[in-house]
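Shown below is the structure under consideration.
Omission of a single protein chain aside, the complex is shown with its protein chains in their original locations.
And then chain A:
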Amino acid sequence: MDSLIPFTTSGSLVDCVDRKMLVVLRDGRKLQGVLRSYDQFANLVLEDTVERIYYRDFFAEAWKGLFLIRGENVVLLGEVDLDKEDDVPLRQVPWEELLPYHRQEIAAKKKREEVKAQVLFEQKGFCKEGGEGDGY
């Protein structure tokens, strides 16, 4: 049974506990915090979490605190390399400054997806997708 441990969610995430992690959620939000706990559904507990938004070469952070994230909303959990993090060629700006640009980008993306879905539906015989929270 011991040999099967790498083939379980719990076996593969155990070394990420107490590390700074990036979590991408299905609604497109990016969170960074310290992973404190998880389970087999990828339900996660993140401590000292900040939300990050990006636009071109800029990013901004907003303090959020403690999260318990339900697994179904998780897209990806990445370990942040603290050495690499220092070399990232992005500039931090105040949250309020970046937010309008970020919102604009999300709106443009949503619009594009709508147009795409409409074309697929009308011309290519695809069914309409639910679009339930899939903004990532």
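Descriptive notes on the structure:
The rule is simple: a contact is a pair of C-beta atoms (placed from the backbone, for glycine too) under 8 Å apart; a residue touches a chain by one contact, two chains touch by 3 or more; residues count from 1.
We take it that contacts and distances are computed from a predicted model.
Name of the non-displayed chain as stated in its UniProt record, restricted to "37S ribosomal protein MRP2, mitochondrial", "CDC20/Fizzy WD40 domain-containing protein", "DNA-directed RNA polymerases I and III subunit RPAC1" or "LSM complex subunit LSm2": "LSM complex subunit LSm2". Of the options A:D18, A:E47 or A:E79, the residue whose C-beta touches the omitted chain is A:E79. Looking at A:R36, A:R52 or A:H102, the residue that reaches the missing chain in the full complex is A:R52. Take chain A: the residues that touch the chain left off the picture are 6-9, 11-13, 16, 22, 24, 26, 28, 30, 40, 42, 52, 54, 57, 59, 71-72, 74-81, 84-85, 88-90, 134, 136.
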